[in-house]
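Following: one structure in structure tokens, then a few remarks.
Here the complex is missing one protein chain, while the rest keep their positions.
Chain naming follows the written order as A, B and C, and within any one chain the residues start at number 1.
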């Protein structure tokens, strides 16, 4: 396992889906920032399941408890902040019927090969439940970033074959799918409903944008900002690809089309997605994530069990038919964590001249 | 700057495009492996410019010198291996006419914002020249991986609007574009020739495949194998996106299509691209990189100079009209470095039971 | 703050003296090891205050709760193990009378200079309370080390002017001072009693020995085993020096006296203290720690407050008159953590040959 992330803003997560709790230590939060449970809780609520028919029906309050790093007046102390959320609605029996089988599309097989045991019921560390810790840490990162005027948004721009034609962030934040385009929101829902009615699931694309990032963040050559954001996003379960700016579309462009020219007010376009040479340009950072269809489906599939026997599996229980609305707030959090880390790291070297 | 990469197999690179030398220290090479200049040199030759009309005409022997870590019998000592390559053909004067201007699509502007100075002539650290060090380190990684039967290949599957319909690795390795499909190799060349004749450049897609990776590599939750490979690839200049297996195509798939079912011989398909839950499955690892069109073009474009004045720029000199054939060997090297690191890291915990 | 330690066996601690809880995440515990609350609790009990007149009278059960990383059968999962201990007996009012003053010998002044605020009541992160987390992590490290036959002991060899003339580990483990020599245990107690009766405190020396360490642990040149152990020990509050083997005594020796010659059974002596060239020899590792007298004393002293005013301070409340019995179990834990990390790190490279 490697559950520690970051250089200056260090995040260490823990917790299995069906264990006593999930949580996180964040080391590297500057002293004197205002912090209280509510700031964390409101972020956690964004990722909370059970708020619509398109997300799994696990119902937990996900109430955060802050164990350290904040004084009685609600100010950060500069010391590690530990936050935990108890697991209260973990129904292990949902998993009994498929015990010992490698669920297709899940980490069961690879955990078994790596650790010699299957993940815990519900996926253990490979469960989406682990992302509670990321969102809690992301809330802290956002507190830091807010001070320098950085804001983030993640929303759904594609479900199956339905694309968003425009992006209305305000709408997306209130839509149960985080769909960015009111004109296609119903079509997106229909894509999911159709898949659900077949006992199936569907993939999509989540876009993450970040505004207000100062130019100069990111450290060539290995800790380029896009490399760090890429690792952060690809560490989220279900994300199978990431692109910045024109991304894969750049493959069919010419340099004269893809280069961002400059005028007196700065860049005249943003094909680069806000990052050049691994360093932020000061423009909006734009990235898109490929989200695979949920692996847990009701349709029966063939697999093996741990003894090597072929068997048929149909995964019952609470599962999101589409991961996009669940991944969006996590992606936002991981972007915030990465940018807070990049901003703090950059401060170490700023303004030194002989 | 952050020019150190890896946990067990640590790579530290140095060198500006137009400075005395580029090179690398690799710390974490096991003792007793056979190593000589030729092993490194043959890898370096794969990335050497000047071997075709589609790559820049900088002509340097790029002869590697091994300064440490190998005994007189050609065996590694377990100590850090330093390798350097002298810069012998750096024509700073090519850059005189555009001195002080932010080249569109380049890191000039962001370096200026971060460091307060423009990169050195030729791009300094942001130059493709820096990748010499990565390829030298990758050669060492391949020596390690060869022992466990891992082999890698990177090749061009798209240039502009021309896609490879099949993959013949043997052909690709001999093609000047590393084109994977003999049937479209001429068309790909035409795409480039057309762009060149317009003073322009063109983008593409490079695919990297890795065979023989044992199951179990990669460390959830933050050092997932795909997250690590993603960071490695996105740290290469010009790469704007990465996807694994079905990648962005998974957005339009259903779970029943995207899940890899299993039979008595193992997986029946490889939509996942060889990684599930951030851990290698033992299948072929498949990833694709979005490669932007070369930023340096002859077509005149508008930009600013460091004083804030608007100016017109046309970049002369030696520049690849398409980055794909140059990025392919570097991507192969970064994949090798990442996998060698993951393999060594994994050994720390293997086989311990009470 | 930097509360993350280790490369393979990673320890992240949190918690203020007077906050809700202290605790730790340990990432890097191999899968399948037996673990339960009792194993941790018995180690925590060793450092628990309130077990004698020579240690402070804070009375807390220090009951550990394991929040993750262990399955219902009491086996480790390979995932991060989070352990917390609630603070139940934190009397902030003890500190009210000296509020705003820099206690001499404490971190008050330096925290104020670094963070702009005084540490929390009771010292916050600089409190000995923080070591609960280290001991809990150390218990996990000992579980790993036990599998390869490594055992550790830390005991008091000097208090003030009284030296232990011999080392009886069994006696030390039951002595309230962890005094190693039954013949001087009473004299050591008298040293402390005398200091106490003067409202004063007294320093000492703790020795740590480790048996069963396999040869080959430690990584030249910067992660030498003695360098890592040195950092671990000097990170414990109150430790002002460390030496290995002959240590400072080697300053007056000749090479012919200090070198450890070898016979057919191996080394004929152990002046080196079990480490040569930064790598374990396979002999007993021997180190000694200089422990300063407790800073909190009843005797009135002069200091400043945060406004720069000179004031007189006399520290009341629960304070150990001598830190040695409190530091011994913590030193044992930090040695265990460091050695578990070194052992796991070393496994990454073992047994690879071409």
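Operating definition for what follows: a contact is a pair of C-beta atoms (placed from the backbone, for glycine too) under 8 Å apart; a residue touches a chain by one contact, two chains touch by 3 or more.
Note that the structure is predicted; figures quoted are calculated from it, not measured.
The missing chain, though absent from the view, touches A, B, C when the full complex is examined. Note on the undisplayed chain: of the listed residues C:177, C:242 or C:339, the one touching it is C:242. For chain A, the residues in touch with the chain missing from this view are 7-8, 28, 30-34, 78, 144, 147, 344-345, 347-350, 352-354.
Residues 1-4, 10, 12-16, 19-23, 25, 27-28, 31-32, 65-71, 77-82, 84, 115-117, 120, 124-125 of chain B touch the missing chain (whole complex, contact as defined above). Contacts to the hidden chain, counted on chain C, fall at residues 1-5, 13, 102, 104-107, 109-111, 113-114, 116, 125-126, 130, 158-161, 195, 198, 200-205, 215-224, 226-235, 237, 240-264, 266, 268, 272-273, 275-282, 290-297, 299, 301-304, 308, 310, 346, 353.
By our rule, only the chains that are shown with their structure count from here on.
Residues touching across the chain A and chain C pair largely coincide in numbering: over half of the numbers involved belong to both copies. Distance between chain A and chain C, defined via averaged C-alpha coordinates, is recorded as 38 Å.
Touching two or more other chains at once are residues 1-4, 13, 114, 116, 125 of chain A.
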